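Only one protein chain is missing from this complex, and each of the others stays in its spot.
Each chain carries a letter (A and B) given by its place in the written order, and its residues are counted from 1.
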Amino acid sequence: MNSPSTEPLTAQSRLNEIDRSMQWPTILLLLSAVVWLLTATAFALLASVKSTQPGFLAGCEWLTYGRVWAAYLNSMIYGWGGNALFGVGLWILARLCRRPVPLPGMLLIGAMFWNLAVTIGVGGIIIGDMTSIEWLEMPAYAVPLLAFSSIILGVWGILVVRYGRPGPVYVSQLYVLGALFWFPWIYLTAQIFLVYEPARGVVQAMANMWYVHNLLGLWLIPAGLGAAYYLIPKISGRPIHSYYLASLGFWSLALLTGWGGMRHLAGGPVPAWFVTLGIVASVAMALPIAIAAVNHNVTVFGRWDQVAASPALRFVVFGTISYTLASLIAIAMALRSVSEVAQFTLMVQGQTHHMIYAFFTMTMFGAIYFMMPRLLNQPWPSAKLVQTHFWCSTVGIIIMLVALYAGGWIQGWQMNMPTLDNYGNPVHLNFLSIVQNTMPWLHARTVSILILGLGHLALAANLLWMVALAILSCKKALCPSNSKLVPETAVS
Amino acid sequence: MNLDEKSRMPDDAILEAHTRTFSKSESDGDGVLSMPILGMALFTMIFVFGGIYLSKYSGDFHPFVFDPEGEPPSWDVGADGGQQVAVDGEKLYKRNCVACHQADGKGLPGAFPPLVGSRWVRGDPDRMVAIVLNGLTGRIEVAGNTYNSIMTPFSSLLDDEQIAAIATFIRSNPDWGNNADRVSAEQVSAVRASHERSNAWNVEEILELYPLE
Partner (left out) sequence: MKSLPIVFCGLFATLALSWAGILWQGQKQLGGLQPMSELYAIDPISNAARIESPQKDEPRHPEEPVGLAQQGKAQYISLGCVYCHTQQVRSQGRGADFERGWGNRQSVPRDYIRQERVLLGSSRTGPDLADFGQRIDSVNQLHAHLYNPQSEAPGSTMPPYAFLYQKRKIALNGEKSAGAIEFRDGFGPAEGYEIVPTRRAVALAAYLQSLKLDYSLPEARLPEKP
């Protein structure tokens, strides 16, 4: 509680200056991220209920399962994921470049355009204009705006680095820069190959898997890793285990990720060598995964009291442990003998959620818990709500993952592997029975989404409360942003 | 839980610790050499696995190998993966031959001999290829009628593959009552190479070289 800040005073005032320049864009991005998170949770809940009760709200075309599911994916990835990534990533980048951001107004515009584009896109999906291309469902009229705003935000990220104070490069900067630079490229490439000048035949499917895999592996994951690499030493006070390995981890991840997507097409109508290459790249990911595991987890190992005491660190550490687990499962699922069963089942969804929720989202929660007090100059009002959020998220995601992995494995086994009948002939279980056998697991998924939603509501309530307190204190002090009221030693 | 958490490491410290690691790596041999043995082992294992797996299941990087342990198909579609469609003999026939021999292959009575049911086009493919290459003059008897006109040479207009496609189309067209062997481009080039001449054949010359069966 009373531990003195370790920042020297000049550094502290510089830090305040940086935080102030990033204040409005970051607050906008993080608040809209939370709004999108709640939207996505609502869509997910509806889709999950519909997958067990197909008659639920079935008369409404706008809420048919396919559209609700696509709306969920897009509001989760671009709404929550994109906003959180830009908010957290740009803020970390500005801090590590140790200069205030030039023209932060442009960031504000970029953030507004991004949210406008996602709103248009998700609305378009619901009214039936979706493309049915996985993770690119937004209709063509939302695409230019989304691409444009991602370029604005990306260019500003580069400007932050370009005009930053010269000095060493920390691995978080690499991760954030990579995510900002790669997104427009993979997004526009995929749009061109799939929508504007559709490629011939299965080249489309390959472009789609390349995009899906890279969106996760070269956009969301780098942002999560970058945030973890920044927050873990920052909060724990211990340097990460090995900086050298951290760089190696970044570049091997950058090199290998792009190839991994082809493993999803195993057995499908693509030449075998693409799939084989994808599998090799996926297995080789063991290297960056091991590096991240060592760097993140060894740094905090044995300091569980510290992890428990810090609202931010507990989320981040949960996230980094999940990263290791999710990646190992991804490697296992890449192998042909495993993917023969796991392909096309709930396991794929499970693995994606392991990465997007248990790793990325939890890490972003941690970053939000660390950043918001510094941006609003107002501590979190309720520890109980933070506790609620953490435990709901933890329990919820564990239930969901167990349900999807176990249910998916059983589903895949029954779908693909014969059993012997009384006469010793191989028979396959009737398809409708397999569907019925997934029901308990899908009910568990619905329950888990409810629990997660409760946690998200706790976060939103805490955040609203905090904003309200900040506005009140701001009124009292006649707005601190143009005075020197930011206490020099309070936050850093 | 401590809601008023402090940062325990300033940004500068994070960055500086980083720099120290890297400058040290040059002087003390830290860096590559400091990579733990386990890391090196992992790296080697990945490398070996990748090499073996890729060489075993690459399917020769062939576009038509879908089974990872499969062999490329016995029919070869060429390096372009079958992008060039087979040279279309029917199209070429329509473009080059119908003016005289007509679309139905029956020719024009009294002027141009028919190809339908003609002994000249069946049997030894080299005869027909030779005629297409260099043309033909003189009195010729086909299917009971006599014709006396000139066939133009195509050796400079069509390549081996195209002549082979036309010959195959004519010789194996079931609608015309022909079902002779197909002709390959190699056969055409062999005929082309076998005689050096620029003028058209006489009917007698042809029959001497390639008598009717």
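To be clear about the criterion, a residue touches a chain if its C-beta (ideal position, glycine included) is under 8 Å from a C-beta of that chain, and two chains touch if they have at least 3 such contacts.
Quick caveat: nothing in here was measured; it's all calculated off a predicted structure.
Peer 1: Which residue among A:161, A:248 or A:451 touches the omitted chain?
Peer 2: Residue touching the absent chain, from the options given: A:161.
Peer 1: In the full complex, which of A:44, A:120 or A:133 touches the chain missing from this view?
Peer 2: In the complete complex, the chain left out is touched by residue A:133.
Peer 1: Which residue, A:52, A:297, A:324 or A:382, contacts the hidden chain when the whole complex is considered?
Peer 2: Residue touching the chain left out of view: A:52.
Peer 1: Under the stated touch rule, tell me which residues of chain B contact the chain that is not displayed.
Peer 2: These residues touch the chain not displayed: 63-64, 66-67, 73-78, 80-90, 161, 164-165, 168-169, 172-175, 181-187.
Peer 1: By the contact definition given up top, give the residues of chain A that touch the hidden chain.
Peer 2: Within chain A, the residues that touch the unshown chain are 50-52, 54-55, 58-61, 64-67, 69-70, 97, 128-134, 137, 158, 161-162, 164, 166-167, 169, 173-174, 177-178, 181-182, 185-186, 189, 193-194, 198-207, 210, 214, 218, 251, 254-255, 257-259, 261-262, 264-271, 274, 277, 340-341, 343-345, 348-349, 415-418, 426, 428, 431-432, 435-436, 438.
The rule we apply is simple: only the chains that are shown with their structure count from here on.
Peer 1: Starting from the mean Cα coordinates of chain A and chain B, work out the distance between those two points in Å.
Peer 2: Chain centres of chain A and chain B, defined by C-alpha means, are spaced 47 Å apart.
Peer 1: Enumerate the contact residues on chain B facing chain A in the complex.
Peer 2: Residues 1-19, 21-22, 25, 30-32, 34-35, 39, 42-43, 46, 49-50, 53-54, 57-68, 70 of chain B touch chain A in their complex.
Peer 1: Would you tell me which residues of chain A are touching chain B in their complex?
Peer 2: Residues of chain A touching chain B: 1, 3-8, 11, 15, 95-96, 98, 167-171, 230, 233-239, 242-245, 248, 269-273, 275-277, 279-280, 283-284, 286-287, 290-291, 308-312, 336, 370, 373, 379-380, 383, 386-387, 491-492.
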